[in-house]
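Heads up, one of the protein chains got dropped from this complex, but the rest are sitting where they should.
Let's turn to chain A:
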């Protein structure tokens, strides 16, 4: 965009070691490494002067940054469940009278992007993570917001695949308004399967698409009949079969709450988890202990003798 070009410095490629000094609160933040580039602004891992490691989002669009800060402030007032990252600092970096960039810092969440995390995981693990995300989204919905911009880059998964968190608040929109930010692949408007109103079903559609992205590892382009194309994608992978009904429901906006979708998913993931657990209790030959082998051997010898001399 033209505005970036005319600036002598770009907030999109700040190098490690660069120091950002807040104008209003005089805190210094040292850039350690870039974490990602969003639709508005870039995110860096920084060290604050008190040694705290934080994620810092900076942009030349002060309106969007301020709007995100507003969302983070509102989320922090919602008690109970953790909804998205915590907000720490908000300030401006005034390099000179022309170059002024707004930024804020938030908690740094370690992990891998959703896509990377599930690359070698089973479909079951993938949907267990999705179910966990739905749990958080349910709380967000209850607080009167929708996630909006769901995408693999915005969802972080811990290395042990146990925790999932949402890391970008750019798309979080008050219910009843128009979705602030979205990414085509996850947007039901793009797939001609609904509006861009901020409502529960908007998020559930995106989350179903997030699951599809995780399974196929790549987004795909819309074709002539988008709805049929998505159904086909669902049938293409046999591992998806148990989840098909639930996914179709989400894609067609037939769920009224994230909770209901989560419960449906849990019915599929949970029993099979039990099954795998009970499978491990059935001893396979390779894992049978020597003691058990001796008992088996003695037993069969006894049976042989009995059978022979009976």
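As a convention for this text, a residue touches a chain if its C-beta (ideal position, glycine included) is under 8 Å from a C-beta of that chain, and two chains touch if they have at least 3 such contacts; residues count from 1.
What we mean here is this: contacts and distances are computed from a predicted model.
Undergrad: Leaving aside the chains on screen, match the unshown one to its UniProt name from "Carbon-monoxide dehydrogenase small subunit", "2-hydroxyglutaryl-CoA dehydratase", "Sugar ABC transporter permease" or "Ca-activated chloride channel family protein".
TA: Answer from the UniProt record of the missing subunit chain: "Ca-activated chloride channel family protein".
Undergrad: Specify the residue from the set A:18, A:70, A:158 or A:231 that touches the hidden chain.
TA: A:70
Undergrad: Across the whole complex, list the residues on chain A that are touched by the chain not included here.
TA: Touching the missing chain: residues 1-2, 24, 62-63, 66-67, 69-70, 73, 90-92, 100, 102, 176-179, 184, 189-190, 195-198.
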